[in-house]
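Note that one protein chain of the assembly has been removed; the remaining protein chains are unaltered in position.
Moving on to chain A:
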């Protein structure tokens, strides 16, 4: 006691604790390394690996090649280098997955917390959620893309326009599950005694939500988020497949997957490469989410 009162400890930041718990989770570290190297590869890979320029005649001769030193992942049906296309595709797919997931999670959590905390908003917001759930997703996306693609493309260019539109469209149609999960969680949390204690202190609703409710809905949100990344990548590929996503010559993992599908029996590696990339991304994001959820919970930390 005496030595403690002479040098009382300062309230420390929890970041170090969170990291040390996170780093004990092997799967999470593996996920972080895999996702990090994937992101690094798609960011700087296209500058390091520049395929030789081929004439049309050469390209057609070299189509459907297997993996070789010249083409590490082979070539596609038009003689294009698969590695280069995979790297370019990864940029778009990862960006779409992460950004669309972020939009969906932020929006879903926002709606869920409002609906769960404020009883008056509950019914209208949940009926809105039901409405979105009831809408047939693909037709809705098709209509959205059809109506707005040209207008947005005119404003910020075809590629960035397509990206914005797709990310927005996917985000706006996949927040409902999160909203429902969060609402349910908030309904139970707001009856906890520590929320009552905060109210008896005179804390305003925004403080109660930020300090007591939001940190405690992290786990379900994290699970929803990790699943959301995979879903967003797949939805993007569906859109591209239907011809309403990115332009056909613009590679994404989903696009490559669908292109390879026709040749799957003859050249299975054409499907394996993008499939592997998508699976690795989803798996590593899942593990990272798992580790992060544990690291953010002080009850699990330090065990």
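In the analysis below, contacts are C-beta pairs under 8 Å (C-beta built on N, C-alpha and C of every residue); 3 or more make two chains touch, one makes a residue touch a chain; residues count from 1.
What we mean here is this: contacts and distances are computed from a predicted model.
One chain of the assembly is not displayed; among "Electron transfer flavoprotein subunit alpha", "Cytochrome c oxidase subunit 1", "Roadblock/LC7 domain-containing protein" or "Dipeptide ABC transporter ATP-binding protein", its UniProt protein name is "Dipeptide ABC transporter ATP-binding protein".
Although one chain is not drawn, the whole complex shows that of A:26, A:61, A:119 or A:192 it is A:192 that touches it.
Contact with the omitted chain, checked across A:72, A:124 or A:215, is made by A:215.
Taking the complete complex into account, residues 1, 4-5, 8-12, 14, 192-194, 196-204, 207, 211-212, 215-216, 296-299 of chain A touch the chain not shown.
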